[in-house]
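Heads up, one of the protein chains got dropped from this complex, but the rest are sitting where they should.
Every chain is named by a letter (A, B and C) in the order it is written, and numbering of its residues begins at 1.
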Amino acid sequence: MLGFLINPNKFNKLTDIILKPLFYLTAVIFLIGLILIYYSPNDYQQGSTVRIMYIHVPSAWLALLTYSIMTIYSIFALAFRIPFGFIINSAVAPIGAVFTLVCLVSGSLWGKPMWGTWWVWDARLTSVAILFIVYLIIIFINYSFEKIEVKEKIIAIFVVIGSINLPIIKFSVDWWNTLHQPASISKLSSPSIDPSMLKPLIAMTLAFTFIGLIIAILRIKTEIILRKKSI
Amino acid sequence: MLLLNNLEFKRSEKTIFENISFSANSGKIILLKGSNGSGKTTLIKTIINILEPTNGEVFWMGEKIKKNIFNFYKNTTFIMDKTTSAANLTIMENISFWKNLSLSKIKKDEVIRLLNILELTKYQNTKVMYLSMGEIKKLELTRLIIEKKKLWILDEPYNNLDSSSIEIISQTFADHADKKGIILLASHYEPNIKDLEIFNLN
Amino acid sequence: MQLINKIIIFFVKEFKISIKNLSDLFTNIVFFFLSIFIFIFSIGPDKQVLSTFGIGILWALLLLSSTLSLKKYYHDDFNNGSLIIMHMGGLSYEFIAILKIISHFIFVQLPFLITIPIASLFVNLPYSKIILLLISFFIGSLVLSCLGSIAASMNLLNKRNFTLSSLIVMVFSIPVIIFSVGLAQSQENILSLLNILFAILLIFISISPWTSAVCIRLALANS
Partner (left out) sequence: MSLRFQRLFLILVTFVLLLAAVLLILFNSQKNIIFFYTPSELINEKPKVGQNIRIGGFVKEDSLKKITINSYEFEITDNNNAIFVYYNGILPDLFREGQGAVVDGIIEKPYTIKATNIYAKHDENYMPASIKEDLEKNNQWKKNYK
């Protein structure tokens, strides 16, 4: 059932079927998201600048999600010798890097009018910047080793060590005084974001996730073909 | 003593060798013969457990070597096709490192005699980086005598050696086999040793 | 007992090699001092400014000069097969990595530590801070040795891009730098900063032998 998660052939078969519907679905959700953003209300404090959130939060979420997936796959690939994990790593890292960059840039654009600065060195911002550098190093490793067997394992090890950063990013706003505000959505007890703003946020998060998924599927397919060729 | 059971090695779906089984008892000299790229070095690395075989096992004294690898290493001298000596140290310093590491009880005059035979005495206190390739190889081969172990595994021992040295080495091999030792060589050169068992890899 | 003997043998060899490569060490130290001078010239020799930036300058330059020696870390032992010989002599790769880290700390990082008081004169640090600075350097350079072991072993088979290992060291050293500089500059809660620095050290000491061992094994299998 879940064989497509570890088997390249099954992955290819499944994704051949779902790629096209996924593409249309993504387009629809993205459009809905844009419309919802257009009709979403202004924030009581931030005015229309709050709309940057609809890009910033989904990209931040995807940057973390991508790295978590890479970490899980790396651990499984190293422990149980599942080569598909290595394929995922080298295919997905650039996607994560791009989302992290989008998150940093949109956050910076949001910070200037709201906080009054493009950048401060508080715990959240610093740890996300480190995440970006970690992604870059993974990409560099991917391109500077000659032997595939060596580089993929080294990437996996590096990913696992670098995952120390993930909890630091997630909880930095709770553990320490930061300029960055704490999370709004994961607080289940008291909803601190209004439904009329939550809906476009969820739509955009879904759309971004699907866009990431589509690119990931295409990149993984390419990676599988490349490896078959190089053998 | 040394037993290879159905050894197989694949590197990214490509089979380097498969179905390799042989045994080597005391007093035997086995030559692994094959052309370039036939997997001699890979096989040797698999036997020495640097590479893990995809299938099959290596046994030493009836026990899987992986079970207690250091027990296997305690009885093995491994000579690689590249040098093992630190280029910055002198010959004597290298030798004393090997001697101490393998806990060998070889005496000083024995080492001197060994160097005499190999014509290395005058370089005793020369750094290895100033020696020629052949001399480095000879230095490398002194480890066979210094470490005093039962199983010798050698990868291309004849590279860079002149004919007189080859004769000395072949004589050493014969002596070791007489003393119930086991020798496993990988080479494309076929030395002139009697009772040589040849295992063809092609 | 045999194990202790082998450890002693290992260190004797490392000592001999580092004595013979003393010029490398001196080059690193000269690099360290020269870059301090360049830093001073580039921000101007104002004593007030220097004493505020001094600790940061020293730390950044120590990090940079310790990445210079990374290439020597495992490369020679790997190339001339000493790693295999040591492994066959009864030391697991993890253990070799630990020994290597200790020897790198003793023979490469400690000489830097000795020069720190001299270097701190150039950047006009107050005497009261030198002790704290030395403590932070002591812990920090041990961490750098651990990181160097990870990075150098990861980069063993990389023939094209050696700067990569410096990048790896620098990324992981960010927390160390933050806390060490904080330690050297703070007046209060020195103890708790010291504890955090120590915790970081423990984390890297515990993961670096395993990582290095996996990478060494990988490099040996694929060379």
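One rule holds for everything that comes next: a contact is a pair of C-beta atoms (placed from the backbone, for glycine too) under 8 Å apart; a residue touches a chain by one contact, two chains touch by 3 or more.
Because the structure is a prediction, the values reported are computed rather than measured.
Engineer: Relative to the complete complex, which of the depicted chains are touched by the chain excluded from display?
Structural biologist: For the complete complex, the undisplayed chain touches A, B, C.
Engineer: So one chain is hidden, and I want to know which residue out of A:9, A:181 or A:222 touches that hidden chain in the complete assembly.
Structural biologist: Considering the complete complex, A:181 is the one touching the chain left out.
Engineer: Quickly run down the residues of chain A that touch the omitted chain.
Structural biologist: Interface residues of chain A facing the absent chain: 40-47, 49-50, 53, 113-117, 120-123, 175-179, 181-184, 187, 192-194, 196-197.
Engineer: Considering the whole complex rather than only what is displayed, give the residues of chain C touching the chain that is not shown.
Structural biologist: Answer for chain C: residues 2-3, 90-92, 94-95, 179, 182, 188-189, 192-193, 195-196, 198-200, 202-203, 205-207, 209-210 touch the chain left out.
Engineer: For the chain that got dropped from the picture, name the residues of chain B it touches.
Structural biologist: The missing chain touches chain B at positions 68-71.
Definition applied: only the chains that are shown with their structure count from here on.
Engineer: Does B-C or A-C have more contacting C-beta pairs?
Structural biologist: Between B-C and A-C, the larger count of C-beta pairs in contact belongs to B-C.
Engineer: Roughly how far is chain A from chain B, going centre to centre by Cα mean, in whole Å?
Structural biologist: Distance between chain centres, rounded to whole Å: 52 Å.
Engineer: Go ahead and note the Å separation of the Cα centroids belonging to chain B and chain C.
Structural biologist: 36
Engineer: I'd like to verify one number: the distance from the centre of chain A to the centre of chain C, where each centre is the average of its C-alpha atoms, in whole angstrom.
Structural biologist: Their C-alpha centroids are separated by 33 Å.
Engineer: Among all residues of chain B, which ones touch two or more of the remaining chains?
Structural biologist: In chain B, no residue touches at least two other chains, as defined above.
Engineer: For chain C, what residues touch not just one other chain but two or more?
Structural biologist: Chain C, residues with two or more chain partners: not present.
Engineer: Can you list the chain A residues touching chain C in their complex?
Structural biologist: Touch residues, chain A against chain C: 130, 133-134, 137, 140-141, 144-147, 149-150, 153-154, 157-158, 161-162, 164.
Engineer: In the complex formed with chain C, which residues of chain B make contact?
Structural biologist: Residue positions touching the partner: 45, 48, 50-52, 70, 73-74, 76, 78, 80, 82-89, 93, 97-98, 100-103, 127.
Engineer: Could you list, by residue number, the parts of chain C that touch chain A in their complex?
Structural biologist: Touching chain A: residues 150, 154, 157-161, 164, 167-168, 171-172, 174, 203, 207, 211, 214-215, 218-219, 222 of chain C.
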